[in-house]
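The complex appears here without one of its protein chains, the remainder shown in place.
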Amino acid sequence: MREVKILRVVSAKTLLPFILLFALYVQFHGDFGPGGGFQAGVIFGAGLILHALVFGLNESRRVIPEWVIESAAAVGVLIYGGVGVVAMLKGGKFLEYGVLDAHDRVHGQHTGLILIELGVGVTVSAVMLAIYGALAGRGRLST
Amino acid sequence: MSEALGLYNYWIVIFLMMTGLYLVISTGNLVRKVVGLNIFQASVLLLYVTMGRVDGATAPIFVEGRETYTDPLPSVLMLTAIVVGVATTAVALALTVRINEAYGTIEEDEINEQEHAQELAG
Partner (left out) sequence: MFQQTVDILVLGLLAATALAVVRMRTLIGAAMLMGIYSFLSASWMLILDAPDVAFTEAAVGAGVSTIFVLATLSITTIRAKRQTKFQFAPLAVVVLTGAVLIYGTLDMPHFGDPEAPVHRVGNRYIKRVPEEFKIPNAVTAVLGSYRGFDTFGETTVVLTAGLGVLCLLRKRREDEPKVVTE
């Protein structure tokens, strides 16, 4: 699809930044409006899949190499679990966000929520990208 | 009559579920089976979200001056189920791809025939 100019300019060059920005908005605005890590991860992944669809998988892999995607998927779960462990180290229970802030339990809850949503978002977007890459990069049997 | 008015939502959702189930068990094509499973899953999500609805309530995002909100619990459960659902669907599709590479077809009866022929030969 690389040679179709209208696709390249309209969908990728014009829409892509807004899709990614919207994903970030959904990610960090999840406490106040509809949204959160799962949705943001899917939208972010879908934006990058759009890039891969228009410019081809090789070009897309040049922007984000495979090892980045695969480690990001694991790092997301580690962030989530890490928040739980930090809460334990601070004297709370696993995933008890209230203890994350020494002065105010409510602030601790906010910190915990934002961090775990970040972990979820990172994992989900990386997994979506990895699945698309695996399916699209497989290729047809030559028989 | 009041039964029908209060419950028609559930009945339509059950109809949708059953169309998905019909697709899964009636077709021999693996991709159509996955599509059927997806429809079945989306209908189960609808069933849960339907149960969370409260008359006269608004979405569970707190605003001044509203007292009743819809039940957030079905939303939470279904939200995670959707994303897990797409990930597991992808596993099913990946298996389909591998089956196609091994047998050259994604039709169940043709795969069975090949297996049968192999058994007879070996």
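Going by the order they are written in, the chains are A and B; count residues from 1 in each one.
Everything that follows uses one rule, which is that a residue touches a chain if its C-beta (ideal position, glycine included) is under 8 Å from a C-beta of that chain, and two chains touch if they have at least 3 such contacts.
These numbers come from a predicted model, not from an experiment.
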item	value
Option touching the unshown chain, where A:46, A:64 or A:88 are the choices	A:46
Where the unshown chain meets chain A, residue by residue	26, 30-36, 38-39, 42-43, 45-46, 49, 53, 70, 73-74, 76-77, 80-81, 84, 95, 97, 105-106, 109-110, 112-113, 116-117, 119-120, 123-124, 126-128, 130-132, 134-143
Contact footprint on chain B, counting only the chain that is left out	3, 5-12, 14-23, 25-29, 31-32, 34-36, 38-39, 42-43, 45-46, 49-63, 68-91, 93-98, 100-101, 105-107, 110
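Criterion: only the chains that are shown with their structure count from here on.
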item	value
Geometric centre distance via CA averages, chain B-chain A, whole Å	24
Residues of chain A defined as touching chain B within the complex	32-34, 36, 38, 41-42, 124, 127-128, 131, 134-135, 138, 141, 143
Parts of chain B lying in touch with chain A, wherever the complex brings them together	59, 61, 79-80, 82-83, 86-87, 90, 93-94, 97, 100-101, 104
